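Before I ask anything, let me first share the structure, which is written out below as structure tokens.
Of the protein chains in this complex, one is absent; all others appear in place.
Order of writing sets the labels: A and B. Residues in every chain begin at 1.
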Amino acid sequence: MDNLGFLFAANAFVWGGIIYYVYTLRLRNRALEKDLDLLKKTLSKEG
Amino acid sequence: MNLFLSQISAIVWKDFVTELKTRELFSAMFIFALLVILIFIFSVNLSIVKASEVGPGILWVAFLFSGTIGLNRSFMLEKENGCLMGLLLAPADRTAIYFGKLISNFVFLTIMELFILPLFMIFFNIDLIEHLFPLLFVIFLGTLGFCALGTLLSSLASNLKTREIMLPILLYPLLVPVVIGVVRMTGQILAGEPLSEMMNWIGLTTSFDIIYIGVSIMTIDHILEE
Partner (left out) sequence: MMNPPALEENQAEGNILVWLTGFAFLAAMIGIFIYVPTERTEGVIQRIMYFHVPSAWLSFFAFFVVFICSILFLWKKDREWDIYAHASAGIGVVFCSLVLITGPIWARPIWGAWWVWDARLTSTLILWLIYVAYLMLRAQSSAGSMRARYAAVLGIVGFLNIPFIHFSVLWWRTFHPQPKVISNEGIGKGMDPSMLATLGVSLCAFTLLYFLLMGERVRQEKLKDEIDRLKREKLYSS
């Protein structure tokens, strides 16, 4: 049972990796959507 | 078919004439390979490690590194003077350009290797003469695999902004199987084993050569497309 630390570390890395990846994806998506909205707004204002 | 062959030979001939005139590529490759071997000799303590054990690895690292210089050069030269544009505009098959470049890369590298081998023999105090033919066969297989993949990737990398950096990064991981194979085979040959003992490695490197030449023929049209 003394290997529990290793198991915990591996789990933490897997979950940390997945969550971080999803988080950055979401973040980038939101930034892109904002950019798109801004673009559309400026385009419609000028057009 | 005849036209195809004459296209290939025209490209090879052109590369040779350029090289004979400038002599910059061959000397650079040779000196660089020599330097690599020297640096390894200084970094490995030959009084502890047996020369015949580390020798094959050092030899092939020197070949690969100086071969990379040759590859980098081969398409960059075309790129610099706009020659590649001329080659692409010429009514030549893209595959002919690939084969021409493959052959000239292969021949340059082989000549360089033949010059390095005697020096290697002296530096490491290994007798290569008695195993010469199997050794040359292995060098042929390894160099062909290196050039088959290297020519494809250098034609690809020559269009990138950071081509000198990207070529090794793209090429070396893909070459790992061949490198393991030829280093193993060279070691076994130097230990006096016959070629029949290493049929699995010969099969691996041969199929590597064939498959990557095939893949290059199929994909070169998409790379040399401007």
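As a working rule, a contact is a pair of C-beta atoms (placed from the backbone, for glycine too) under 8 Å apart; a residue touches a chain by one contact, two chains touch by 3 or more.
Everything numeric here is computed off the predicted structure, so don't read it as measured data.
Displayed chains that the missing chain touches over the full complex: A, B (touch as defined at the top).
The chain omitted from view is touched by exactly one of B:Lys21, B:Lys50 or B:Lys161, namely B:Lys161. Of the candidate positions B:Leu77, B:Met112, B:Leu135 or B:Leu149, contact with the unshown chain belongs to B:Leu149. Annotation for chain A: contacts to the undisplayed chain at residues 1, 3-4, 6-7, 9-11, 13-14, 17-18, 21-22, 25-26, 28-29, 32-33, 35-36, 39-40, 42-43. Residues of chain B that touch the chain left out of view are 149, 152-153, 156, 159-162, 166, 169-170, 172-174, 176-178, 180-181, 184, 200-201, 204, 207-208, 211-212, 215, 219, 222-223, 225.
The rule we apply is simple: only the chains that are shown with their structure count from here on.
Chain A and chain B have Cα centroids separated by 43 Å.
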